[in-house]
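Missing here: one protein chain of the complex. Every other protein chain is in place.
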Amino acid sequence: MTSKTLGALIAALAVLAAGISGEAQGPIRIGASLSLTGTYAKLGRNQHEGYKLCEKDLNAKGGLLGRKIEFVVYDDQSTPATAVRLYEKLITEDKVEGVMGPYSSPVTEASVNVTEKYKKVMVAPLAATTSIFKRPPDKKRHYVFMVISPAEVYLEGLIDTAAKRGLKTVAVVNEDTLFSKAAASGAVELAKKRGMQVIFQEAYPKGNTDFSALLTKVKSLNPDVIAAATYFDDAVALARQMRELDVNPKAYGVTVGGDLPEFYDTLKTNADFIYGATQWEHVLPYPGNTEFFEAYKKEFGHEPSYHSAAGYAGCLIYTEAVKRAGSLDADRVREQLFKLEMRTVFGEYKVDQDGFQVAHKMVTFQWQEGKKVVVWPDELAQGKPRFPTPPWNQR
Amino acid sequence: MSPRPAALAALAAVTLALAVYPEFGTGYGVRSTLQVFMWIVLASSWNLISGLTGYVSFGHVAFFGAGAYTGAILIAKAGWPWGLAALAGGLGACVLALAIGYPCLRLKGPYFAIAMLGLNEVLRALVSYFEDLTGGGNGLSLPTLDATVPIYYVMGASALLVTLVTYVIITSRFGLRLMTIREDEVAAEAMGIDTARHKLYAFLLSAAGPGVAGALTARDQGYIEPISVFPLATTITMIVMVLFGGKGTVWGPVLGAVVLFVAQEIVWARYPYVHPLLFGVIIIAVVLLMPRGVLGLLQIRYRLPRTI
Partner (left out) sequence: MNVFVTPAMLGQVVISGILSGALYAMVALGLALIFGVMRIINVAHGPLLMLGAYATFFLYSALGINPYLTVPVSMLVLFAVGVLLERTLVFRVVDAPELSSLLLTFGISIALVNLAQLLFTSDLRSVEYLTGSWVVGPLALSKARVVAFTVASALTGLSFLFLQRTRLGKAIRATSQNREVAMVCGIDVQRIHLVTFGLSAALAGAGGALIAVIVAIQPEMGQIWTFKSFLVIVLGGAGNYPGALLGGILLGLIEQLASLFLTTQLSEVVAYVLLVLILLVRPTGLLGGRQT
């Protein structure tokens, strides 16, 4: 080889090397506004931890498109107005290359206006409200994708279980906020479809602690099923007062809050027989679920909630779409997200043409002697429901 | 040498800079400046009633919320253009002020404050209840529209307008009478001032700004819910801004709005988990250490004119 050729070879290698290091232009920055303080602090932080674990796991496996990923997270204090500004900041000032969704439906609803404006794809792992995705044709959204099951189906397991066992009358109570109202109206729809009769429906203000009058009314109607679209405190208060006032439905179910370990710690045996709904449990037979559970506990020192798992899965789904698109270009990524069918630790992912989640399944569990036993749907159930719920004085 | 030409020139320069800012600024910068304008409107408006007459409106955010919902409902349900809806928001807030001002302004000191606080909660609860109209706890979503830059200008113009109105009032006999009421209402009555009417006018004026700002903010955010447009914290923030800058002055609220907004941004970005604590400390510090505010202190120290 002549010195000339060697020189040319070295030059070529140098150019190649420069090209490769030019490729490694620093990490892919993914921005998100999360509720680290304020009303949703606890759950927003779980979601953040889900994102963080995904970042760690993905980087350990070589990153995305040959680069590491890095989350840039700001605290929106659980307020939609702040989240809107933060997404503007992330997109226009920090110039992040991708975004992930915030916590809760109201915050997501406000934030989506920003991501749509800048045509950034947003996988929104913790938005359960149908109206964010299903919009009239002139107001359609194009870049937002749902991961969890919508609010309307939270009480589906309860209603289905009750209907299958021939129960007829349903009382629905809910907190007067976005999510709970959707869950309640979903329950009413489902009940009617199954030929059940909704004999009572009432909302209570957020922060209400005394349900005596409400439960007195419910008791006088003696419903077979009580479906409560709640958060944590109201779920606990309702359960306690149902015992005090001797309200004995044959099945009683709650939504958010019933799945937390604190629910049982607080109510002890009074929590038994109560049905709850959750987007995810670590015992479900999804791929990598146990590993995720252990890794999360090790990393953060406490068990993950479904918000953690949803955050983790949402990040995986987004990065998978980017990988398949081969680029971060919004239109290519969104094309992949529409086509994608994926099974993660969180369960199934598949969306329809509105970005609305159609494959993920909620599960309904029942507290049985201090343990959450998944009783619905049949294909994921781990046990049978204890039915009917015995009256308080017979326990 | 009168400082006035220099001051006017400075004002013109700042206005010009702000007017061209959207060309250079990022989306975030424009939105944040828009927020500052909003706070100027809120703080200056509060100053009109509470700074000048001494009647502490402790639920002033009610007008903001009322304007926000009026505007949002007109946009979402009746298809009004947002400019018109904003005006309607201001008008709606004035109507509300008229309805409650007439009876409430008869109350003295602490009772007026508590009544305004109660009013804010009543409105929030009523908005939640009439959900067919307002969306209730679900909130109200507006058709998607990117109007941030035009809204920036309108909000900026509103801020300028409210400041101008404050200046005009403070230099007028009307303003002087309001301040007389603040100093000694009984004496003012004895002097023949129709205190009830004066207070009502001031109250109406103080409601218009927040009403318009509320409607504009609703349009900009694209989504409102009861808890986010009727929070006590907003009332407190506008009060602290005015106190900090100087109650009863023209530029005090403006100064307070700018300084405290920037301070909040810095604090909250650096110390997310303790910013309410720090905010509480700031409030305590302002109340105890500088109740007259920056401009109030300067006015005394350097004998600055009343029109500052």
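Order of writing sets the labels: A and B. Residues in every chain begin at 1.
Keep in mind that, in the parts below, a residue touches a chain if its C-beta (ideal position, glycine included) is under 8 Å from a C-beta of that chain, and two chains touch if they have at least 3 such contacts.
Keep in mind it's a predicted model, so treat the numbers as computed, not measured.
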item	value
Chains in view touching the one left out	A, B
Option touching the unshown chain, where B:5, B:79, B:103 or B:192 are the choices	B:103
Residue among A:74, A:87, A:103 or A:204 that touches the chain left out of view	A:204
Residue touching the undisplayed chain, where the options are B:75, B:140, B:165 or B:243	B:243
Sole contact to the chain not displayed, among A:220, A:353 or A:394	A:220
Touch list for chain A against the chain that is not drawn	37, 39, 41-42, 176, 200-205, 207-214, 216-217, 220-221, 232-233, 236-237, 240-241, 243-246, 262, 265-268, 270, 392
Touching residues (missing chain, whole complex) on chain B	50, 54, 56, 58, 100, 103-104, 107-111, 113-115, 117-119, 121-122, 125-126, 128-129, 236, 239-240, 243, 273-277, 279-284, 286-288, 291
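The rule is short, and it goes like this: only the chains that are shown with their structure count from here on.
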item	value
Centroid distance [mean C-alpha coordinates] between chain B and chain A, Å	38
Residues of chain B defined as touching chain A within the complex	26-29, 31-32, 35, 125, 128, 136-139, 141, 143-144, 146, 217, 221-223, 225, 228, 268-269, 272-273, 275-276
Complex contact set, residues of chain A against chain B	36-37, 74-75, 77, 79-81, 84-85, 88-89, 91-93, 106, 109-110, 113, 116-118, 131, 138-139, 141, 175-178, 180-182, 203, 205-206
